[in-house]
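Of the protein chains in this complex, one is absent; all others appear in place.
Lettered A, B and C in written order, each chain numbered from 1.
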Amino acid sequence: MSTMKAIIKAAREPGFKMVEKPIPDDLLPHEVLIKIKATSICGTDVHIFDWDKWSQGRIKPPLTVGHEFCGEVVKLGDQVRSLQKGDIVSAETHIVCGRCEFCRQGQSHICADTKIIGVDTDGCFAEYAKMPAENLIVNNSGIDPKFLSIQEPFGNAVHTMLHFDIIGKTVAIVGCGPIGLMGVNIAKAVGSRKIIAIEINPYRLQLAQSLGAHVCINPLEEDVIARVMEETGGMGVDVVAEYSGNKHAIEAAFKYIKAGGKMSMLGIASDNIEVDLSNDIVFKGISIYGVIGRVMYQTWDQVAGLIESGKIDLEQLVTHVFSLSEFEDGIAVMKSGKSGKVVLIP
Amino acid sequence: MSTMKAIIKAAREPGFKMVEKPIPDDLLPHEVLIKIKATSICGTDVHIFDWDKWSQGRIKPPLTVGHEFCGEVVKLGDQVRSLQKGDIVSAETHIVCGRCEFCRQGQSHICADTKIIGVDTDGCFAEYAKMPAENLIVNNSGIDPKFLSIQEPFGNAVHTMLHFDIIGKTVAIVGCGPIGLMGVNIAKAVGSRKIIAIEINPYRLQLAQSLGAHVCINPLEEDVIARVMEETGGMGVDVVAEYSGNKHAIEAAFKYIKAGGKMSMLGIASDNIEVDLSNDIVFKGISIYGVIGRVMYQTWDQVAGLIESGKIDLEQLVTHVFSLSEFEDGIAVMKSGKSGKVVLIP
Amino acid sequence: MSTMKAIIKAAREPGFKMVEKPIPDDLLPHEVLIKIKATSICGTDVHIFDWDKWSQGRIKPPLTVGHEFCGEVVKLGDQVRSLQKGDIVSAETHIVCGRCEFCRQGQSHICADTKIIGVDTDGCFAEYAKMPAENLIVNNSGIDPKFLSIQEPFGNAVHTMLHFDIIGKTVAIVGCGPIGLMGVNIAKAVGSRKIIAIEINPYRLQLAQSLGAHVCINPLEEDVIARVMEETGGMGVDVVAEYSGNKHAIEAAFKYIKAGGKMSMLGIASDNIEVDLSNDIVFKGISIYGVIGRVMYQTWDQVAGLIESGKIDLEQLVTHVFSLSEFEDGIAVMKSGKSGKVVLIP
Partner (left out) sequence: MSTMKAIIKAAREPGFKMVEKPIPDDLLPHEVLIKIKATSICGTDVHIFDWDKWSQGRIKPPLTVGHEFCGEVVKLGDQVRSLQKGDIVSAETHIVCGRCEFCRQGQSHICADTKIIGVDTDGCFAEYAKMPAENLIVNNSGIDPKFLSIQEPFGNAVHTMLHFDIIGKTVAIVGCGPIGLMGVNIAKAVGSRKIIAIEINPYRLQLAQSLGAHVCINPLEEDVIARVMEETGGMGVDVVAEYSGNKHAIEAAFKYIKAGGKMSMLGIASDNIEVDLSNDIVFKGISIYGVIGRVMYQTWDQVAGLIESGKIDLEQLVTHVFSLSEFEDGIAVMKSGKSGKVVLIP
């Protein structure tokens, strides 16, 4: 029982390896050891797998990857008072400094001295993982671990969707990857008036519809701006939730957002965007919010509350489940674009 | 075609009379004539019927009563530009001055110079009614008029439920008359975590459950404070929505609201309430909001948005439909307590 | 007494003319006639004087120009109830439709069917002007009319400065034309921690300092980003108030705004701006608000409140006073850049 299976980035090259390595039970006083019950694959994991430019600059192999999970607390560091053995937990993946101006004023999610689990420290694609107690959220143990494992990205979607008021409003979800799909479902769960999903991948657009989108637009097939204006009586949408990071999609959004509208931006753009500031921001009187991570830990409470409300279609959001050793199949299906969330079970 | 049936308060005594009176087609330039398609009964109508103390001080017979309705615009005053014949409309029932500090700063709902339709001016328990164009909301004509007729009180419920954030939160609905029942359903529609309905009338408590309450408490049968604390892990509820106006119910709510909690208060209390300010407001750091009417007209937009979202159980909220001439049956069922909204069809 | 002096755009060419024309006392029922006591020159007036491209597309001569003023009500239309003869008034210059979604939901400032006084209708560079009663604000008659005449642009500054919280915060004011200078003074009036003024015109930068700026930066003389970072301990500013419309100034502001910072944007840019969305909006978690006009009429109440607080340095904000007939001198001093607000007295 002193070793475990783990998926690691072994070397500065594409790919992951499954290895047998020691269980990390050498806990610091504020850490706990967790037996992983389910872990889900993030786009970031795929970037690290592919060894893209960003990964080359950030990742220091060997590293156990993965950061989205649900597990059971099996051992406690000496100073841990907030958890007990047997607690079913997930983790906020930003390990923050706790001392800076941001951390001390309810803004830990923008702490400049943040380490990310599975990126800067060993992660959870493994049978066991150790984590700082402070980062752990105690879950409702009555919910299937495969659903609980996706709460971290679900938190990104919650942060994006609920920063501005979307109850009874028209909402455009730009980009329906797994997090955008969650955004669609959140808009449905809280009673948005009309949910417009915009996505070029037909599989995901279909899933968006199934998760609650009233209107599905494929920009490869029709004029997005014209269609959104038509669907909103020529007024544009009240709220844009931007998940795509696509320059053209974002620039279009500035055209079909209603005067006085609100835009939450989560997607990461590789190019600069160009904005007609006068006509599209100033004269329209719009508001924009940049979304990073999850508000610690208010967003997690919203996540738990929405899940417990029974209004989230978790069954549909998790489209694939593999065993941990099938991680390459999981990554392949992620890369195919024909998936929602993909879960691995150790 | 120059006369119509109308339900009026004919004299300073209990009861209403159905009479034949001229259609009010003598429009001022800013008024429109509406053919009423459905009208619903408010508790205020019952008070006027009963000729209670408040009515005796406020109502000047003869008066056509009623203020909740859906109808069709059939004639326009000379200066009306915002409406067309054939529009399906409902009315905000507060006719405000438009000139005071409140009206000019987005706070018309607290205008001190407000006239109320069916109380201070002739109302809509009739085949036709005239109304100021400004007060009319154009409805989605695809929705059944009997549902559209209840939007005004639904707006009270929306104003009460959505002033504070209830998405993913635990919410206590205190008092489940027709508006409290709408409150339960709104909390369900927007994804509240746990909805606790508190009501002494078993019929309405049952309806609350059917409309989405996760927990139903009858104060005649159990200790409300103890039960709410038990249902919330000893923490109390995040948000209280107060519809009862009952001194004891309100005083209890201050005990089971969570520290940092929020309380929206719509119910009208006949007695003063007594509050332990130090322990129940200051040390708990809570927020309280007094709810009057509907924010003009943001609340109406939320109402329309929620109805169009398809998340509101309108079929359950309207429990009875009568013809206009059966108004006494409608009032009787309202007074029995065994009803949600009661609609009359002219 | 049936004619008056007025400054008009007489023809489709540069320049204004002073003419003698009839007093506009042919009031519609909702209009009032105002004897102008003081009127101030806006940058828009200078554009119209110069007959720039925008003016050529918008202005239809002959037109009495000017929109900022203080005057006395001398005649009332038949339906005016909110004003009395002798009231000292100023005008909100956006004449809005009153019927659209925006007007009905507290967002008149973004009404799509807006006419602007002195641009689309005859203005106030005259001895008399008629205006809709609804647009008028009754002033405190104890204040000098030359100060009351600048409230409309002061409202732009108030809208810009107070949309986000600046009490005790570090604030960068980008662009210190007359409205930016007001912004500096508002930040001082409400207790901002450190006020950083950025402006290339030395006269105005000097005035900014005198009005309350703790730090004055001339981008022609030093590296703005480096200096702001130095002045904020390397953190950047909490709030940016953008008045310049200058592409480079705006792009720099995205670099020196603090993570979690807020940016209010009033300046009109003639070019598109380019933003590194990922690093400067998303990862920094910032908020942006486009400022158009004044919130009707909450901003006007803030304007009056700040002026009555005695905290605004009106004496310094109005740098020049001319008689109406000296309008060319007034425009010349505006164009020289060596002025704050320039007032004309009929």
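Everything below uses one rule, namely that a residue touches a chain if its C-beta (ideal position, glycine included) is under 8 Å from a C-beta of that chain, and two chains touch if they have at least 3 such contacts.
Everything numeric here is computed off the predicted structure, so don't read it as measured data.
Of C:K75, C:R99, C:K247 or C:K311, it is C:K311 that touches the chain left out of the display.
Which of B:A10, B:C97, B:I281 or B:I345 touches the hidden chain is settled by the complete complex: it is B:I281. The residue from C:M131, C:L162 or C:L344 that touches the chain not shown here is C:L162. Of the options C:E72, C:D301 or C:E326, the residue whose C-beta touches the omitted chain is C:D301. Seen across the whole complex, the unshown chain contacts subunit B at 101-102, 107, 109-110, 112, 235, 245, 250, 259-260, 265-270, 272-278, 281-292. Residues of subunit A in touch with the missing chain: 81-82, 99, 101, 104-106, 296-298, 301.
Although one chain is hidden here, its contacts on subunit C can still be listed: residues 162, 167-169, 189-194, 301-306, 308-309, 311.
Quick note on the criterion: only the chains that are shown with their structure count from here on.
Subunit A and subunit C have CA centres that are 43 Å apart. Look at where the CA atoms of subunit A average out and do the same for subunit B: the two points lie 40 Å apart. Residues of subunit A found to touch two or more other chains are absent.
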